[in-house]
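To start, I am sharing the structure in question, which I have written as structure tokens.
A single protein chain has been omitted; all remaining protein chains appear in their positions.
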Amino acid sequence: MRNRAMIKGRAIACALGEDLDAVVRGAREMRPGIARLPLTLAGMDEVRPYYLLSRRGPESLSAAPETFFYEVLFDTVERALADASLRTADLRDLAIFFGSTAIDIPVYEHAYGQTLRETSRPASMVSSGYGRIADEVAGRFGIRGPAYTFTTACTSSANALLYAAAMIAAGRIPRALVIGYDLFSHLGFYGFESLRLIATDGYRPFDRRRSGIIMGEGCGAVVLEADDGGDAGAVLCGGANRVDAYNVTTHALEGGAIAQVMWDALEDADVEAGAVTAIKAHGTGSENNDRMEGNGMVRVFGDALPPFTVLKPLIGHTVGASGVVELILFTACLQRGFCPPTLGFEEADEALSLRPVTEPRPLSRGIFLLNFFGFGGNCTALVVAVRG
Amino acid sequence: MKGSLDNNLKMDLKRLIIDACDLDVEASDIDDDGLLFGRGSQLGLDSIDALQISIAVQKYGVKITDSKQMRRVMASINTFADFIRPE
Partner (left out) sequence: MFIHAVSQFVAPPAANPRTLKEVLKGYTDTPFRRVNKFILLALVGAHRCVRGRTLNGNASVYLTTENGNLGDTNNVLDQLYRQHSLPMPFSFINTMSNTAPFYVAQSLNVLGRNLSISGLGLSFERGLELARLDFDPGSVEEALIGAVDEAPPEGGAVHLAVEGSFWIHVKKARDGALGEVAEVRSFPDREALAAWCEEEPVLPPGRGLLACGAAVPHEERTDWQRRTGLAVFDYGADYGPFDTVTAYGITKFLETSPSTSLLHINRNGQGRYVALILHRYGS
């Protein structure tokens, strides 16, 4: 097993809360907070479920989002840096790896709507540059290292983790700040609705009664450093990224590319499939995801499929943020002694006959495989060791 | 008049489909009775094309929300035209 980088500090903001102990408690007690948001903007008299950040309610969605956007981001980063006990001199040479699906859309779509109302002409410019958010973080915290922004849809911040760990292991940088961040955007919410992907009846990945995805907001930040070889903590061992060229919206149902990225990740981490303790599945809740990911896992593990779980019913699908947010939630639960359950799963799908973990299961150490898939055929798998 | 008997409506629908699905064919090349969806059909459209068309067709004041109904309604130009104007 290779130890590429260890998690030195971390912080999260999601629907379960912001204090890590409270978030883990929420996961153990399976208490998600789901809002119901109207589809008024598209003239539809219906509501859809959504996991908002614990610090706000639906009424805040019409307020000026720019202040809120940077408050959440800076606050989460500040807590992660404090958790890592970095000195000011350490901050200077931090490298930033930022991953997001919506980037600054929550900010400029609001400006677009406002300008349209006030002048009946829409704002002329969309996006102030994909790299701007990472630079804002650098400016705020006095960081002078390089900044990399990844926009590969739902694998964005998983890819940020993959490259941060590789760069540390190669000795190019001493430490990295990796951020996954996606706030509510009308573009994303109505976009998923236009694809008819949003669940109407509960969040139930891998359950035969699944009805789709429920989106969520999340911000996660981790500080990575070269592994100190100690006997505690969580370590990124390796991972892989590749593309499934089958279709821009869906991966091939047979799960060929899904299996390949898991094999590649295990090889990169120098870990045998039989050594995997448990899997954090991507599990968006769509029928396509269940089939392709289920088929992919069976290809890799055969009859010896380790326990697997899906975190999204606890915090929603945080799209580009899911890489960092789910890494934090998963490892924090393990370090407090349990593998979080797949909330909402009750009845197995006969065509798959796969059952995820449904109750908090005692588990505190081992080697874990984390899957992330996204639009544009993107596939990323990470291998993480938790040492208790 | 039933939609399938209205050549103007059918021509409009063909243009709408060509536009919504970004097809490189002429409206006059699309057969009224030929299947639109699936491998081997005349246009080879898929489920996302169906979603694309279902939103574009809202200008006719129709809403198609159920995906099974969508495929049935859009089987061919004739079935589609009859759905939009049954009488």
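General remarks:
Residue numbering begins at 1 within each chain, and the chains themselves are lettered A and B in the order written.
Following the convention adopted for this analysis, a contact is a pair of C-beta atoms (placed from the backbone, for glycine too) under 8 Å apart; a residue touches a chain by one contact, two chains touch by 3 or more.
Note that the structure is predicted; figures quoted are calculated from it, not measured.
Summary of contacts with the chain left out: across A:Leu20, A:Leu52, A:Val72 or A:Ala138, the touching residue is A:Ala138.
Only one residue from A:Leu195, A:Ala226 or A:Ala273 touches the chain missing from this view: A:Leu195. The omitted chain makes contact with just one of the residues B:Cys21, B:Leu36, B:Ile64 or B:Ala81: B:Cys21. Touch with the chain omitted from the figure is made, among A:Pro38, A:Gly57, A:Gly129 or A:Pro174, by A:Gly129. Within the whole complex, the absent chain has one touching residue among A:Asn3, A:Ser54, A:Thr101 or A:Ser286, and that is A:Thr101. Touch with the hidden chain on the side of chain A covers residues 41-44, 92-93, 101, 103, 105, 109, 112-113, 116, 122, 124-127, 129-132, 134-135, 138-139, 144-153, 159, 163, 166-167, 170, 172, 186-187, 190-191, 193-195, 241-245, 248-249, 257, 268, 374-378. In the full complex, chain B touches the omitted chain through residues 20-24, 48, 51-52, 55-56, 58.
The rule is short, and it goes like this: only the chains that are shown with their structure count from here on.
Centre-to-centre separation between chain A and chain B, using Cα means, comes to 38 Å. Contact residues of chain A toward chain B in the complex are 194-196, 249. Partner chain A is touched in their complex by these residues of chain B: 48, 51, 55, 67.
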